[in-house]
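Every protein chain of the complex appears in place save one, which is left out.
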């Protein structure tokens, strides 16, 4: 133990965010599976306090900014799941890969800008180690009509 | 060799299922690639005896139950491919990750329930080790108009 403990959680607080309670799985899956030092994190949705907080498609009813807010909440849920799995976010070595699915009206093609909401938050929190390889894609529909779903691969110490 | 051999295949039979013949690749890909003890399984479709068995979109022409049956057949094809690759399903240590793509009418948002068809079967077969990290998503179209496609990452001994 030293003065550096929980530095990542402190950083999250300094940025004005709070880690959500890691929600119990809403279906038959495990939030985080580990192989060696690699964590596979299930697709995270913009869920808060037991409810979907961001729903609908980007491109008509929802704009890019709304999608970015949804993406940030997905990331906070991802970090809550990782903390729940390994106990301490300071053990994160790098965010390896993000797959960002954006519920999109056909014709909307700025999924990469929506995904930037997720990516920027991870860089703000982890610095260069948070700048993951990434795929952003549009889909016509996500579970529970959420606006964004994000899965991740994370390397830990 | 001992009395425990092939216990996973026995379990599959007890549940009333049969492993399909591992179909030859229908395109230019390898069914299973291995890195260390991690298997990457190509996207599996609900294919049986050389034909697509479940086609069409969930949300209008097809319902959740139909999608779940399709998802189960994808999993049986996945297990057949894994058996073909490593010889014995008893070497499976954990099902790490599933990505479940559901061909969806726009407006249908219960992809997680469709995916449960796959997840429940894996839990029935492997117990807690079969409860993978998971992403479920809707897409507007899958190859050969199949209803569900599932890829997986599996750790073996």
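As written, the chains take the letters A and B, and residue 1 is the first residue of each chain.
Quick note on the criterion: a contact is a pair of C-beta atoms (placed from the backbone, for glycine too) under 8 Å apart; a residue touches a chain by one contact, two chains touch by 3 or more.
In this text, all values refer to a predicted model and were calculated from it rather than measured experimentally.
When the whole complex is considered, the residue among A:6, A:19 or A:123 that touches the unshown chain is A:123. Taking the complete complex into account, residues 37-38, 94, 96-99, 104-113, 115-116, 119-120, 123, 131-140, 153, 155 of chain A touch the chain not shown. Residues 26-33, 35, 40-43, 99, 101, 139-145, 149, 151 are the ones on chain B that touch the missing chain.
Simple rule for what comes next: only the chains that are shown with their structure count from here on.
The copies chain A and chain B differ by a rotation of 120 degrees on their C-alpha atoms, rounded to the nearest 5. Averaged Cα coordinates give chain A a centre that lies 25 Å from the centre of chain B.
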